[in-house]
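Structure first, commentary second.
The complex appears here without one of its protein chains, the remainder shown in place.
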Amino acid sequence: MTVSPFASALDCLTRVRGVTAALVADERDGILVDARLHVGQRGDRVAALAASLYRKARLSAGSAGLGQVGFLQLEAANGRVCVVGRGDLVVVAVASLDANVGMIRVELLRAAEALA
Amino acid sequence: MTTAVVERWVEAPLETFVRDSGVSIALLLHPSGQVMAQHGFARAVDVMTACALAAAIHASSGELGRTLDGRPFTQLHHAGAERGISLTEATTRAGRFLLLAVFDHATSLGIVRLYAEEFAGALALAAPAPPQHLEPALAVNFERDLNRNLAVLFGRA
Partner (left out) sequence: MARRIAPGHAGAAKGIGFIHFGRGELAEAERVLSEAAEASPADEGLRSALAYVRSATVTADGRSAVVPSSDASDAPVADRPQVTEGGMASDSRDLFASVLVDSTRTALLLDRDGLVLAGAYYTGDGRDVAEEIGAHLSGVSDEAMRTTRHLGVGPWRAIVFEAEAATVAMAPSGDEGLLVLAAGGATPLGLTRRLLDRCAERARAWLGDAR
């Protein structure tokens, strides 16, 4: 069985306390590339929405003259979504509110380096 | 651009789909090629052409799926340089329909597929119960029904 090139990075992400899903998606198409999910989680939806959000932030920041975007976090009442992009791909972590965001950020940036 | 429908129950689900997904063109049709609703087309001849092609693509890809996988393919995506198309099925008690969507960089395939799935659910909820006695679908009526539907869509009925 072929191991995905993203397997190691995703495994590291899911080991961070509070992370409930980790995935890699195509930023332009919003299509799932690889994922670590729990049963019942819709990785395709997370991929599409997170990629679209990141892309919007990246294009908006560029238009506003703020340069390229690195780490992005969306915080909601019952959870958070963290994204880092590199090239055509984004790495996404879905986590609970009490998750260690600093650690998630470190692992996402590390995973993004591995995408390059 | 406005949405035009042959039957009223299709309107709300299709308008929601177009608004949420960000597609530039949407077409709802029977697998036979009869148009049910459209958004973004300016000419009836374009709708006829798109319906015929979409129905043919769906039929041949279905056969390809049966040959390769034992069951028909139900979703199709073509990626172009500037725009892409998505062709998906929606099954309701009023019958099976095809949704053709054309989109560009303003949205993404993932988002279009997400909302196409929601559209299929909304369409199934909105569909009326089928009539007790159905007329047989005759080839002689096809062109009559097609022309009537196009007239409704383009305000000539």
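When the chains are written out, they are named A and B in that same order, and each has its own residue count from 1.
Everything that follows uses one rule, which is that a contact is a pair of C-beta atoms (placed from the backbone, for glycine too) under 8 Å apart; a residue touches a chain by one contact, two chains touch by 3 or more.
Since the structure is predicted, the reported quantities are computational estimates derived from the model, not experimental observations.
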Contacts of the unshown chain among the visible ones are A
Touch with the missing chain holds, among A:3, A:39 or A:64, for A:64
Per the definition of touch given earlier, which of A:16, A:32, A:94 or A:112 contacts the omitted chain? A:94
Per the definition of touch given earlier, which of B:5, B:114 or B:146 contacts the omitted chain? B:114
Could you pull out which residues of chain A are in touch with the chain that's been left out? 45-46, 49-50, 52-53, 56-57, 60-61, 63-81, 94, 105
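Please note the rule applied: only the chains that are shown with their structure count from here on.
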Sites on chain B touched by chain A in the complex: 105, 107-111, 113-114
Chain A to chain B touching residues, read off their complex: 25-26, 28-32, 44-45, 47-49, 51-52, 55
